[in-house]
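Every protein chain but one is kept in place in this view of the complex.
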Amino acid sequence: MRHTFTQRKLDAAAPHPWKRLRRMDRAFIVYGLVVAVLVVGCYLCSLVGWLPYQLDGMDLNHMNEAPSLGHPFGTDNMGRDILTRIIAGTQAFFLPGLLAIVIALVGGSLAGVLGGYYGGFTDKLTSYLLNVIDSIPKFVLLLLVIAIFKPDIYFIMIIVGATNIPTVASFIKGKILFLKGRDFIEAAAALGLSDLRIIFKHILYHHCLPLLIIQATLGMGEAILIEASLSYLGFGVQEPMASWGNLVAAGNNYVLQGVFYYAAFPALVIMLAILGFYLLGDGLNNLFEEEERG
Amino acid sequence: MVKPILKIKNLSKHFALGRGLGGLSLGGEKLLKAVDGVSFEIARGEVLGLVGESGCGKTTTGKMIVRLLGPTAGQALFEGQDVQRIPRRGLSEFRGAVQMIFQDLDAALNPKMKVRDILAEAVRLGERHTKQSLAKRLRELFSMVNLKPSKLENYPTSLSGGEKRRVSLARVLARKPRLIIADEPLSALDLSIQAQVANLLKDLQKEYGLSFLLISHDLRMVELLSHRIAVMYLGRIVETASAAEIVRRPGHPYTSALWTSTVARKKGAKVVGQLRGDVFELERPDEGCVFRSRCAVYQKKGKPKQCRVGADPELRQVRKGHSVACHFPLGKGK
Partner (left out) sequence: MVLTRDGARATSNEQLATTMMNALLKVQNLRTYFFSKRSGRFIRAVDDVSFEMRPGETFGLVGESGSGKSVTALSVMGLVRDEPGVLAGRVLYQENGKSVNLLEGLPNYVKLEQRDAEVTRLSKDNTNWLKAHDVKMKPLRGRKFSMIFQNPKSSMNPYFTIGDQIIESVMWGCRKKREEAKKQAVDWLRRVYIDLPERRMQEYSFNLSGGMCQRAMIAMALACRPKLLIADEPTTGLDATIQSVIVDLLLELKRELKVAILLITHNIEVIGRLSDYIGVMYAGRIMESGPSDTVLKGRRTARNHPYTIGLLQSLPGEDQVKRGARLKAIAGDVPDVTDLPVGCKFYPRCALKTPRVDKKCKTQEPPVFKVGKGHTCRCWLYTTK
């Protein structure tokens, strides 16, 4: 394959890392951002009640209707607009998802700093605890908790967040050990900077922020996945509240009758949304790497 | 006698090695004596060079002085005060007074911060500033290390090696230190830049009367920059003397080998008193002189008993201001 290289003029500024990114990665990021904006938008709309139809607006004249101009995604078995229910369904995971993310990031940073920065006994203790958390299968734990406590979605998301702590912690710890290996932290300490300033400003803010952002996007993807799975199984958000998972579950009953869109549209939305967040995380990861290269 | 700015008394640092490296069991815990009973003094305005091969404990000694590591035994006294016992309140003052330059050029430079912010952070630790006075102080620091003020707006990644070293020097000077521990300040630099930075260090030292502990493996550079030199081997100081003396009349066979191996430049030149093997290759003897396995004198003298039994030889004065830890110091009887 023949490659062509063209020299740029000397006075031209160096291209932004964004420009140096692979076209594919750029597309991923754009798509991911669109998804993120749509999800946040839908959540805010449903919060203030800007919905095309009433959430529980049953219309027995229009049951199981095919997509039309009035109902772009069709209606369900009680004549409710599916699009409306999908928009409102963001409420089921959005805040709980944020909670999971916050728990994972804060807990992970804390554990990572304790393990990496202080080392010694605290390191041994935290890594032991993290290993314990890590060794429990996440889904089994969730089902167990549900079976025992019959908890609401917030409680479930707290568990999800907690199970993500080890991942974040290991990233942060690795980064700190890397910085330690390059005398970076010792140099800061020798200058006279306080521990808190080194940890928050130099380590977390300057070196781990990209990492934390990526973890947050991945976390939102996971929150959607877990909420949808649990609701589909009937453990999560219950009717008449809308959730993407229970929409698919309800729609499943009608697939054999030829009403495919009832389940298909929510399922498609779930897939596209999760994909969006995961690709966003991936693309951002590459973008930050490119930035790191300077 | 004038009180020294730094006094090291019998400083030791031992590390417990895990049971073998790479999962291989060697049986029992091993003790690595990184620094083993080191004593020296640095007078105000003096540059002491600490020379030795990698792994001889130079850097560990430096880190104990700035309190990045705690010693296993012994003391480091800065202006008469044990650095390990400085109370929390006095710590920030101490951190300002004793600064360290690291070998890694990037150690002091957060890649995400502009040079201006890196320096401002250091300046603000010890001084209060308005916006204008801060800008003035930064320019002043930059002119001290001969950098163009325009470089203040750069990120560290866009600086060359020499510039990075100058910025890290400026960061150290921002705290107005009285003693600087410089750990291999030149070794990461290109040859033509080394001379520039060496000159800069010399000028700064003279102009501000700074005291330096100059840690390096390059005896030649150290000889040029220091007043006095201490040579370290496997955690112990084997020779101290003034810089001129140590290269003209080295007393320890190790110093002599170190010097000749650094300066031989002629085509096919043979190094006199070449050392055998390297530090880690040969078993460290439990008894007697630790250097003997590589020592040319020991071989030549037919492995005398003195070197094989008893403790490692102590530092003994052979001339005024010149001490050697060897049973058979060179240049004696001449």
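Lettered A and B in written order, each chain numbered from 1.
Methods note: a residue touches a chain if its C-beta (ideal position, glycine included) is under 8 Å from a C-beta of that chain, and two chains touch if they have at least 3 such contacts.
The shown structure was predicted, so the numbers you read here are calculated from the model rather than taken from an experiment.
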| item | value |
| --- | --- |
| Contact set of the excluded chain (shown chains only) | A, B |
| Sole residue of B:Gly162, B:Gly235 or B:Pro313 that reaches the chain not shown, by the stated touch rule | B:Gly162 |
| Given B:Met113, B:Ala195 or B:Leu330, the one touching the chain that is not displayed | B:Ala195 |
| Option from B:Leu69, B:Ile180, B:Met221 or B:Val290 whose C-beta touches the chain left out | B:Met221 |
| Those residues of subunit B which, in the complete complex, touch the missing chain | 21-22, 53-54, 160-163, 190-196, 198-199, 202, 217-221, 223-224, 243-244, 257-258, 260-271, 274-282 |
| For subunit A, the residues touching the chain missing from this view | 1-8, 10, 12, 14-15, 20, 293-294 |
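The working rule: only the chains that are shown with their structure count from here on.
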| item | value |
| --- | --- |
| CA centroid of subunit A to CA centroid of subunit B, Å | 50 |
| Subunit B to subunit A touching residues, read off their complex | 63, 66, 68, 91-92, 95-96, 99-100, 102-104, 106-108, 110-113, 121-122, 125-126, 155, 157-158, 168, 171-172, 175 |
| Subunit A - residues contacting subunit B, complex | 182-184, 186-193, 202, 206-207, 292, 294 |
